[in-house]
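Every protein chain except one is present and positioned as in the full complex.
The block that comes next holds subunit A.
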Amino acid sequence: MTTHTAPVPVGGPLLNKTTFIAGALIALMAAILLYRFIFGLGAVTDLSDGYPWGIWIVVDVMIGSAFACGGFSVAMLVYIFNKGEYHPLVRPALLASLLGYTLAGAGVIFDLGRWWNVWNMYWPWSANPNSVMFEVAVCITAYIVVMWIEFAPVFLEKLGLKDLKKKLNRFLFVIVALGTLLPMMHQSSLGTLWVVLGPQVHPLWQTPFVPALFLLTAIIMGYAVVLFESCIASSAYRRSIEVSLLNPMAKIMLGVVAAYLAVRLGDVIFRGVIGRSFHLSLEGLMFWLEMACFVAPFLIIGTEAQRRNPARLFVAGILLMLGGSLLRMNGFLIAYDTGPGFRYFPALPEILVTMGMFATEVLIYVVVTRRFPVLPREA
């Protein structure tokens, strides 16, 4: 690990086109959220009794937190499998995770009809420890705290608090261990939520294996986000891409994808529902679209030579992010049927809030990487 150059701030102006657009989107989101907190969910969303979860949950929380698994996936690689060479990827991935999870936590609050009651979830006398939601809520909250501690050295370095950093480093391994354990728990629990929905979820998605599918895809999406982010960051900051790191990591990622495909296909075949995917229906189409997103990367970055091309890594990363997102969207919204009469399509304010959430992530990422030591020093 010590062979790597220490991360440094990228520097440069904080006011540019990207931050300006992100700021505008955030302002729009803030206005909509103000309206939402005054006039309620019905005023801004298309939510109904049949679709109590819209894109604020499915995209901002389910998909957002899966995108935020980069930190967990890379940390697992570095600290559990002792692949120290990937260390330069840890901090940027952790930053993205930190932002993703913190905003997912905020997104849950936006979606709560009676958000002022949320404290009951943590209050021992009101909490319901038998609920899947309780597990998810407590686990995610704990993980957000853990990640902030895990990322704290960055701020401590910046502020020059070396003593404190030293003290923190002494027990940081516990935090890192928790940071690997907690996402495994709640990412699979997010899948369990879907098991709880029962037959309302189409049989192609409703399976007792869904916690495993969610965990595997969360890991895959974590790596895919790192590919995506590295390409974007290098392109935006005009830096060279760490292909020497991304190439072997992509190979590991493909291994996880293969495992996922085996579980996914095995499940639909052994449950005898594969035939449903050949029906001429939206569900059948979405199933194969989702599968295609997971299979195509083998054709795009299957060989060593292909993986050296950052363009290919970038496209494969996007496809896997899309595949994992489709899995979640299909189960929670598209192939989710609560009976006749219920329709859902994200309303414009919902879309704008989700856009604002992603804009917030981009803005904070830009500010932090430009001013704090996150990205590795350019050779």
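Everything below uses one rule, namely that contacts are C-beta pairs under 8 Å (C-beta built on N, C-alpha and C of every residue); 3 or more make two chains touch, one makes a residue touch a chain; residues count from 1.
As a convention for this text, contacts and distances are computed from a predicted model.
As stated in its UniProt record, the chain not included in the shown complex is "hydrogenase (acceptor)", which appears among "hydrogenase (acceptor)", "Simple sugar transport system permease protein", "Cytochrome bc1 complex cytochrome b subunit" or "ABC transporter ATP-binding protein". Contact with the omitted chain, checked across A:Phe39, A:Tyr122, A:Phe270 or A:Phe345, is made by A:Phe345.
Within the set A:Tyr223, A:Phe294, A:Phe314 or A:Tyr336, the residue that contacts the chain not displayed is A:Phe314.
The chain omitted from view is touched by exactly one of A:Ser48, A:Thr141 or A:Ser281, namely A:Ser48. Where subunit A meets the missing chain, the touching residues are 46-51, 231-232, 235, 241, 308-311, 314-315, 318, 339-348, 350-352, 355.
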